[in-house]
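Removed: one protein chain of the complex. Kept in place: all other protein chains.
We call the chains A and B, going by the order they appear; numbering starts again at 1 in every chain.
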Amino acid sequence: MTAQHPGADPGDGRGGKPGGAPGAGLGLGLGEDAPERTDEPAGALAGERRGRSAARLRAAIVAVAVALLVACPVWGGSGVRATLVLFSYYAALAVMWNRLAGYAGLVTFGQQLFIGVGGYTLAIACERFGVGVWPAFALTAVVCGVLAVPVGALTFRLKGGYFAVGSWLVSEVFRLLFGNSDYLGNASGLFIRQARSVDPWVVYYVAIALLVGMVALVVTALRSRLGLALMAIRDAEDAAASLGVHVWRVKLIAFVVAGAGTALAAALLTVQTPFIQPDAAFSIQWSAAASFMVVVGGLGTVEGPLLGAAVYVVLQQQLGGNGAVHLIVLGAVSVIMMLVEPRGIAGLFRDRLGWTLFPVARRPPRR
Amino acid sequence: MAEPLLRVDGLTARYGQLQAVRGVSFEVDAGAALAVIGENGAGKTTLFHSICGLHGAASGAVVFDGEPLRGVPAHAIVRRGIALVPEGRRIFPSLSVDENLRVAEDQHARDRRGSARPRRWTRDRVYELFPDLRAAARRGGHQISGGQQQMLAIGRALLSEPRLLVLDEVSLGLSPAVVKILYQALTAIRAEGMTLVFVEQDVRKSMAFSDHLVCLHKGTVRLAGRSQAQSLDEVRRAYFG
Partner (left out) sequence: MQLFETLFNGFLLGGLYGVIGLGLSITFGTMRVVQLAHGDLIVLAAYFLVTVLVPTGIPVLLAAAMVVPALFAVGWGLQRFVIQPSLGRGVLPPLIVTFGISTVLQNVLLLQATADARTLHSSLASAGVHIGGITVAAVRLVDFAVALLCLGLLLLLLGRTALGRALRATSDDPDTARLMGINPRRMYAAAAAIAAATGGVAGVLLAATSTFYPATGSEMLLIAFEVVVVGGLGSLTGTFLGGILLAMSQLLGARLFGPSYALVTGHLVVLVVLVFRPEGLLPRTAP
């Protein structure tokens, strides 16, 4: 007859119960997201009233932002458009990486697999099969989603850091194979002729739609049972399993979704470039960028990856063409962030000011 | 009246979200033996972990030989003279029996460099105390029986030259023959002046072997006093709350 919580770790201080309260979207984020800090439930009525006006404020902010983005041709020129498209696919990459690492506990350095395969799918479909650019777009998501199944099945055997490097290894295999293939253009890759005639504003709107769609997907998924299962796995995998959560299946679904999402981001990138090369497409730098963006912006939050992507793009524009300096700064900042404020910028806002834009986000438990 | 060797004062500690130890206080004089009893989940292990520095206590004081222990890391507490024989024995599986002992011995040798105090415990003495271990000296830590593991855990703790030996669950899961050997050894250890704090599931045995006892229930002290002065009924009531 023990009085111990499942999933509680002696000497760890975490002890959070798996699965948060469903629909806990109210409140300013101080109470419901930090069950291990408060001993009493947040005051009911006052909290709700605060919650409703806060929710309205949030909705307003999001609506304004989306409206601004949609109206871009009115107020912004090609420079702004290009930056926003850049921001979109970096943000999409970050959102997907965050979904894996921040919510499913799957830290991967192998997402570039889907960037490469996604990009090549688009390239082959357009160049070798004459498929239109936009149908090819959808195809990349399907191909990568399907690919994610065996890749996930294989790499899930590894845990922690070994999973991270293992996924990188799989991506390397593809890089080497694709780079050695005549059909795929060997080391010089493929040029997508069709993409040159695509209207840049169409690309822009697709980019925005992609980003908004992804954020919406993540938010709704997290509020669903699947999302709770995901977070339960992240927080305490063994406990979640003992409670009947199909750990492997949930992780695989998350992996497939992330693969498809990353592929779409890659397709967007490829359409814009518009060529694809194996070394660039399958480069570890994508994972470096994704992990840094998410860590700096705020792991395990919805707005975190967006903030991180913004920082990344700004830094890239400021530090100009010097890729090395850019990466040094990013690497150093993410190390410092991880040590000093592991919840990132979004975490800073959340803890110091109590602000959160998408309050379903459960941050990883603090020690 | 001499200062007690160990004084625990209002100790409170959490185990995850739960308050596992609430306001526990007791004293142990040098050379005495204190039995801590209580059912599973009563907080005994958390209490010991807090005293030995493996677990952060939320509030309260632990004073050993006049020095406060709150905030002192576990490895430093060993240096001060408290050794814990943990629940589950926690033998190092990839080390042999002899190496398990040597780990403690090596570290103590490091810690006491330059000190003039003679060693009281050596590996040889541990093997004398537990002849079963000598035969198993080369076997892997995970390859020996539960009883041998307990002997090894006690021997290991002795090699840190403690003044206070804390044992979490002396006889749990062990056969009566082994338990007899263990208590014979503990008697010999006590005869050398060792102070003991121990958990023993067999309440009668714990009362017979100790000078004082403390009964925990849901983290608080329900009964405390001289072991000889308690009636079995009172103890049973305190045990079950």
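Note that in this section a residue touches a chain if its C-beta (ideal position, glycine included) is under 8 Å from a C-beta of that chain, and two chains touch if they have at least 3 such contacts.
As the structure is a prediction and not an experimental result, all values here were calculated from the model.
K.L.:
Of A:Ala54, A:Leu69, A:Val131 or A:Ala164, which sits in contact with the chain we cannot see?
P.N.:
Of the candidates A:Ala54, A:Leu69, A:Val131 or A:Ala164, A:Ala164 is in touch with the missing chain.
K.L.:
Identify the residue among A:Val107, A:Cys126 or A:Ala148 that touches the chain left out of the display.
P.N.:
Hidden-chain contact among the options goes to A:Val107.
K.L.:
Just one of B:His142, B:Lys180 or B:Arg204 touches the chain that is missing; which is it?
P.N.:
Considering all chains, including the one not shown, the answer is B:His142.
K.L.:
Using the document's definition of touch, tell me which of A:Ala82, A:Val198, A:Ala288 or A:Leu348 contacts the absent chain.
P.N.:
Checking the options A:Ala82, A:Val198, A:Ala288 or A:Leu348, the one contacting the hidden chain is A:Ala288.
K.L.:
So one chain is hidden, and I want to know which residue out of B:Gly16, B:Gly38 or B:Gly53 touches that hidden chain in the complete assembly.
P.N.:
Only one listed residue reaches the unshown chain, and that is B:Gly53.
K.L.:
Write the list of chain A residues that the hidden chain touches.
P.N.:
Residue positions of chain A that touch the missing chain: 11, 101, 105, 107, 109, 154, 157-158, 160-162, 164-166, 168-170, 172-173, 176-177, 180, 284, 288, 291-292, 295, 299, 323-325, 327-328, 330-332, 334-335, 338-339, 342, 364, 367.
K.L.:
List every residue of chain B that touches the chain not included in the displayed model.
P.N.:
52-54, 73-75, 78-79, 83-84, 86, 90, 92-95, 99-100, 102-104, 106-108, 110-111, 142, 156-157, 160
Everything that follows uses one rule, which is that only the chains that are shown with their structure count from here on.
K.L.:
CA centre of chain A versus CA centre of chain B: separation in Å?
P.N.:
Each chain reduced to its C-alpha mean, chain A and chain B end up 50 Å apart.
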